[in-house]
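One protein chain omitted, others in place.
Coming up: chain A.
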Amino acid sequence: MSEQLLSLRDLRVSFGTRGVLRKPREVLHGVSLDVAAGETLGVVGESGSGKTTIGRAVLGLVKPSGGSIHFDGTDITAANAAKRRRLARDMQVVFQDPYSSLNPTMTIGEILTEPLVTQGSTARDARSRVRGLLDEVGLPLGAIDRLPREFSGGQRQRIAIARALAPSPRLIVCDEPVSALDLTTQARVLELLLEIQRSTGVAYLFISHDLAVVRHISHRVAVLYRGDLVETGPAAIVTKTPEHPYTERLLLAAPVADPAAQERRRAERVRLREEQRARDEQAGAVL
């Protein structure tokens, strides 16, 4: 376990604990997963699967109700504010919505230097680092004095990635980082994320609903279904020849951008559904 950068053991999260009569609703029912240094773990699931909650729990934005989170061998399950501040150097985030994740009133320079200055860097060092960061994410230096609203969705996501990279973290939680982007932009941002990982060895906890995206960027893939981990393994296996029926269903549900292949896939899906129905009927008859 010591070589794992991030380890979740039996992580549980519940919401809605306020109010006397309301029972807390558990959204994660004991999830265990590991992310090694320099690796991408893709977490796939549909809405309500709890995939975003995993990321938020790791980042300390929601409190787990059970289980543990270890980062680099240290227990960070209930890290206090001071410890979180130190962790911010090693753990960063890129959110889905590039419109809401950048403060509209701050210039790009301010957005990027802020985390550096918080971490104790001098203003001059921070400024030179920002130039390096902009270069790394493929934005012109002129961006420094501009406001987020002057950039397109893809460019904003590059800024968000630069902000995450600023303190040279060892883990970046990517919560659907390309889902809000157009097709062409999506491909370019993914390429950027891959490039950065290859050159810096940062690990990604990559959360997405899109199997195609996850397949593209992940070394290993974990599939979540209603708060439970149903399957985890190497990307090639989980996204091509899955074992769990849910993963298989997920795989067949995504339409392929090829009319002929999609027709075959649709037939396969219908066949699977009919099989399932027949099995259900049989089970019903036996009962």
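A few remarks follow.
The rule is simple: a residue touches a chain if its C-beta (ideal position, glycine included) is under 8 Å from a C-beta of that chain, and two chains touch if they have at least 3 such contacts; residues count from 1.
One rule holds for everything that comes next: contacts and distances are computed from a predicted model.
When the unshown chain is looked up in UniProt, the name that turns up among "Small basic protein", "Response regulator transcription factor", "Peptide/nickel transport system permease protein" or "histidine kinase" is "Peptide/nickel transport system permease protein".
Interface note for the absent chain: among A:Ile54, A:Val93 or A:Cys174, the touching residue is A:Val93. Only one residue in the set A:Val43, A:Leu59 or A:Ile207 touches the chain that does not appear here, and it is A:Leu59. Touch with the chain that is not drawn comes from one residue among A:Ser32, A:Ser68 or A:Thr200, which is A:Thr200. Listed for chain A, the residues touching the missing chain in the whole complex are 18, 36-40, 46-47, 59-61, 81, 84-89, 91-93, 95-97, 100-107, 114-115, 118-119, 146-147, 149-153, 160, 163, 167-168, 170, 182-184, 186-187, 190, 194, 197-203, 209-213, 215-219, 235-236, 239-240, 249-250, 252-262, 266, 269.
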